[in-house]
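The block underneath contains the structure these notes are about, expressed in structure tokens.
Yeah, one chain of the complex is gone here, protein chain that is, but the others are all in their spots.
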Amino acid sequence: MSKIGKEKLKEIYIIMLRIRAFEERAIVEYHKGIPGFIHSSIGEEAIPAAVGAFLRGDDYLLTTHRGHGDIIAKGARFDKMMAELFAKETGYCKGRGGSMHIVATDRNMLGATAIVGAGLPIASGVALGCKMQKLDRVTVCFFGDGATCTGAFHEALCFASVWDLPVVFVCANNLYSLSTPQKVYTKLEHISDRAKAYGIPGVTVDGNDVAAVAEVASEAIERARKGGGPTFIEGMTYRIYGHHMGDPGTSYRTKEEVEDWKKKDPIARLQSRLLKAKVITKSDIEEIQADVNRELDEAVKFAAESPEPKIEDALSGIYYTAR
Amino acid sequence: MSKIGKEKLKEIYIIMLRIRAFEERAIVEYHKGIPGFIHSSIGEEAIPAAVGAFLRGDDYLLTTHRGHGDIIAKGARFDKMMAELFAKETGYCKGRGGSMHIVATDRNMLGATAIVGAGLPIASGVALGCKMQKLDRVTVCFFGDGATCTGAFHEALCFASVWDLPVVFVCANNLYSLSTPQKVYTKLEHISDRAKAYGIPGVTVDGNDVAAVAEVASEAIERARKGGGPTFIEGMTYRIYGHHMGDPGTSYRTKEEVEDWKKKDPIARLQSRLLKAKVITKSDIEEIQADVNRELDEAVKFAAESPEPKIEDALSGIYYTAR
Amino acid sequence: MKELTYREALREALREEMKRDESVFLLGEDIAEYGSSYKVPQGLVDEFGHERVRNTPLAEAGIIGATLGAALVGMRPVAEIMYIDFSPIAMDQIFNQIAKFRYMTGGTVKVPLVIRTQGGGGVSAGLHHSQSLEALYTHMPGLMVVMPSIPYDAKGLLKSSIREDNPVMFIEHKGLYGQSGMIPEEEYLVPLGKAEVKCEGKDITVVAYSKSLVLALQAAETLEKEGISLEVVDPRTLLPLDEDTILDSVKKTSRLMVVHEACKTGGFGGEVAAIVAEKAIDYLDAPIKRVTALDSPIPFNPRLEDYIIPNEGDIIAGARELMGKEVSAR
Partner (left out) sequence: MKELTYREALREALREEMKRDESVFLLGEDIAEYGSSYKVPQGLVDEFGHERVRNTPLAEAGIIGATLGAALVGMRPVAEIMYIDFSPIAMDQIFNQIAKFRYMTGGTVKVPLVIRTQGGGGVSAGLHHSQSLEALYTHMPGLMVVMPSIPYDAKGLLKSSIREDNPVMFIEHKGLYGQSGMIPEEEYLVPLGKAEVKCEGKDITVVAYSKSLVLALQAAETLEKEGISLEVVDPRTLLPLDEDTILDSVKKTSRLMVVHEACKTGGFGGEVAAIVAEKAIDYLDAPIKRVTALDSPIPFNPRLEDYIIPNEGDIIAGARELMGKEVSAR
């Protein structure tokens, strides 16, 4: 099928289904009234799934406000994620963080920051820490196209490149920085050209083509692990919903554009390939989906039934105190 | 002689002499006890002189801690500059700024900032203001090689490029960010490659070759003036003294390196060309130097004899108050 | 008079000043078609075009630098930082460049610019979208810091800020955008640097601003019924502060409470308390009371957030405590 083996593609496909299902359920729960913002990544699943499939459990991952998919791709648990969205004590951040701040330390997922760009310098630091300790762990940092205008992006890449740090910077280019189209905020056609400012490899791929992403990602991760330094990957993709669930996404995009991109849905695309190649059958898919849905039902139940944080604990967790 | 005419080269030569003479006198006065830091640009004069020669009086200029040369190249007065170094009320900043903060509004020289990199976003803003008012003024922003690692650099160039602003970014690459050699802080061989991240022209020239700098600078200024947007120019040069007058500059550089670069002195180089081509004679030079020295003597006298700011005025100039 | 929301009042101020003065323009992230997160500039791009309602790259230091530069050469830019939580990214430009620029020129250059931003919690927006950071900006001589609490002030203060020749940090509150108030048909300004007594009273001076002012007024109503009379002072401009209005009030009431949504330690309440403890301590009949957020990041969980951020009940409890009627929990 491609350099990426069938089994790997199937694995990626399942991760994508998991992300999609989680996102859809999160939206349902959002409309039922869970607090805060939800930035859906529906339509963008191929990138985290294809990257995540090549990461080890002890590799590190950082992400941003639109991070559910990235976090799931790193293997985070639905129940603790959902509980976090529900602002419950059993959530990954004990309800203190919410959708934009999930940290899954059990998966070496070191957080989502809601300050666009701010995760990148931290990612370089995580990679530095690994390198100094001679751990062969790779750090992946996800972010959007808009983030590449931030000073934080630049400083992070300066550090990563000059110290050959084992970090892969993955930009999900969904064509908009919130409402601002790429051509309004940069003259570049390919944002991956920014890599040239650091003397590191930069590559643009079809971010809705799992195999394409998997190829560059596996290569970049391998290079990083072997001491070859950082890579900048730009995956071209699209978010089907608005910026967050409160934004219809219509003031700056046309209906046609959205419809066009719906046709390029990465899951449908891979699914038909896998079906055609008989890597998977319709009933396999139904079974996987049923499993995922069962897991989600349980996660929602867990989240709904979990206790809220206690008011008495309101000031805990700010400072570490040895007891 | 080159695409740059003889008269222009002579003009540039004189600016260089002025810069050199001012810097040398500033060092003398520093050793006699004027307060604060002096960051000498001796050895780097070709860049500001060759750029400044193509600027109009109403063009804008911004610079950094090592800005004396840039400020002189924009036509600032010795007396008010020297008085500023002497911390006197008659100085360009009324003694409030000092060497690192000279602002010469009479020459549309909009300040030196001592925060490395911070001038660049302001320069983009100045150029934006000019463009919006349909003034055909060009803004030039000088900075060092180290500054290109700052987030401020990146954000400034993002703005300048996408809005096609009439600004020229001029990097005096003296091989060190303070004590840190280029290869320790970046993998790039040519820092001008950073321009590729913005889709704007970037060029590296011998910064001690006046004609070379003049060529790219005049082109860039012309392009900016005609609406063609920003350019990034990197001039390779060297500072002969330490980082500031309190730094011998020996802990991170070899004597040989410094001696080598002394041989590439940009003033001597142009001078012998001009003499050879009979654009100028020895006695011309002596005369110019005598003039410059006289002007400097007067400037020092003016500075020395000028009053200090009054204590009663200590809190003036912070806020504008209509009276 | 007409009824407008705080949001509409702000939009009207922008529109009127843009019409009045060609050099006024707006820049910020997603302010054009999208109208930014809280829709203050919504629709202005239709009226004034993209030249004067400029979407920028996502780069706060770049925005603020561009704002300063444009102001230096004859424009009157009004920048937007979408959330005050993002303003630390531009801190060097605001603090080291903008606030000091005039001083650096020996007082010869004017820096006429406004940075509009908004802060505050109450919508479960989490750690990075809920903060109240005004105190940081009050420690920056050269800046002005303005925080409107009602629609009338929002419009009048924003218009004055745009006409001001000093740089203004103009801080709105996300929880106030939907609040309505009466606005004159005719043009008006509200002067910077002038506090207003929003409610006269005799027992306790309550200095409160932004959304806390609204809470304080509600508390004043409730407390009136139990015979405690609050004099609520809205500084409106935090820097420079109108000390006299506050001191006069304290001299009358002999008690001071400061209310703000920022956390206590290092907050602006300390400044107000210190001024009173320096200049009017002899008039005080009770300890000074700061009713503020607890010293914590703002949690996502709504109940915790509610608990961390001060509400009307906290003001009421604080007032009772100052009157010797109970010991309040915070």
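By written order: A, B and C. Residues from 1 in each chain.
One rule holds in what follows: contacts are C-beta pairs under 8 Å (C-beta built on N, C-alpha and C of every residue); 3 or more make two chains touch, one makes a residue touch a chain.
This one's a predicted model, so the numbers in the text were calculated from it and none came from an experiment.
What shown chains come into contact with the chain that's not displayed?
Result for the missing chain's touching partners among shown chains: A, B, C.
Among C:239, C:259 or C:319, exactly one should touch the missing chain; which is it?
Checking the options C:239, C:259 or C:319, the one contacting the hidden chain is C:239.
Kindly state which of the options C:28, C:181 or C:269 is in contact with the chain not pictured.
C:269
Of the residues B:87, B:157 or B:240, which one touches the chain left out of the display?
B:87
What residue numbers in chain C mark contact with the hidden partner chain?
85-86, 88-89, 91-92, 94-96, 99-100, 103-104, 127-128, 133, 135-136, 138-142, 239, 241, 262-263, 265-271, 273-274, 276-279, 281-282, 284, 286-290, 295-297, 299
Where does chain B touch the missing chain, residue by residue?
Touch set of chain B with respect to the missing chain: 35-37, 87-88, 93, 95-101, 113-117, 146-147, 149-152, 177-180, 184-186, 247, 251-252, 308-309, 311, 314-315, 318.
Footprint of the hidden chain on chain A, which residues?
Residues touching the hidden chain, for chain A, are 60, 91-97, 101, 103, 105, 110-111, 113, 115, 118, 120-130, 132-133, 135, 139, 151-152, 154-156, 158-159, 162, 316-320, 322.
Assume only the chains that are shown with their structure count from here on.
Which chain has its C-alpha centroid at the greatest distance from the C-alpha centroid of chain B?
When every chain centre is compared against chain B, the largest gap points to A.
Using mean C-alpha positions as chain centres, tell me how far chain A is from chain B in Å, no decimals.
Chain centres of chain A and chain B, defined by C-alpha means, are spaced 45 Å apart.
Distance-wise, how many Å sit between the C-alpha centres of chain B and chain C, to the nearest whole number?
About 40 Å separates the centre of chain B from that of chain C.
Take the average of all CA coordinates in chain A, do the same for chain C, and state the distance between these two points in whole angstrom.
36
Give me the residue numbers in chain A that touch at least two other chains, ranges are fine.
Residues 149-152, 184-186.
Return the residues of chain C touching two or more other chains; collapse runs of consecutive numbers into ranges.
Residues 56-57, 59, 61-62 of chain C touch two or more partner chains.
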